[in-house]
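Only one protein chain is missing; all other protein chains are in place.
So, chain A:
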Amino acid sequence: MSYDRAITVFSPDGHLFQVDYAQEAVKKGSTAVGVRGKNVVVLGVEKKIVAKLQEDRTVRKICSLDDNVFMAFAGLTADARIIVNRARVECQSHRLTVEDPATVEYITRYISSIKQRYTQSNGRRPFGISSLIVGFDFDGTPHLYQTDPSGTYHAWKANAIGRSAKTVREFLEKNYKEDMESDTDTIKLAIRALLEVVQSGGKNIELAIMKRDESMKMLAQEEIEEYVTAIETEKQKKT
């Protein structure tokens, strides 16, 4: 059997079809949005509707990688688990060899190089996830990076991945303000962006925030509802 042959090969016009197909898999995943404010970074995901008998809290799409970095993903959950595990180990390895916490850029670069390796390996397929990685470096600068199945990464001020990513990104482009001082504004922007595409409002949103020098905090359902109500009131006032 030809398991020694690469699965990702170039097409005659220069495409890596397996990578393109992986990106299609990402587009099927539930939406995730990330916003980088001045003093807070926010990640929000669309919660998948669970079956009646399924326990709600076992499916977590936002994972912390270290005290200063966390990420959300869109695409194949099982693939994401592998990436998250490797990234968590690498964060600790970095702390051990360099005696300093990893910067957000370092861990993003590490994740991207894993993904790239799988586009150039024997018998393996690319990872079917895009991820949004946010956090603060130990000098206090906030960062938001996006990686995709090809292994490239870019820094963003605000971005969305997964289903309806395009719509959400357009919304963010219209409504993002430079240097949002207020934490509440940053959080509200993320929620408003998700509300554009998520059905039935706040119940289907999962949100995590991180303020500088603090650890990641998952917002409770009630807190999200508070923000949603505030947003609705503002909307009413405008119309």
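One rule holds for everything that comes next: a residue touches a chain if its C-beta (ideal position, glycine included) is under 8 Å from a C-beta of that chain, and two chains touch if they have at least 3 such contacts; residues count from 1.
By definition in this document, contacts and distances are computed from a predicted model.
Q: I notice the complex is incomplete. Of the names "AP complex subunit sigma", "Proteasome subunit beta", "Nuclear cap-binding protein subunit 2" or "AP-4 complex subunit epsilon", which is the UniProt protein name for the chain that's not shown?
A: Answer from the record: the omitted chain is "Proteasome subunit beta".
Q: Kindly state which of the options A:24, A:100, A:173 or A:232 is in contact with the chain not pictured.
A: Missing-chain contact among the listed residues: A:100.
Q: Which positions on chain A touch the chain that was left off?
A: 97-100, 103, 106
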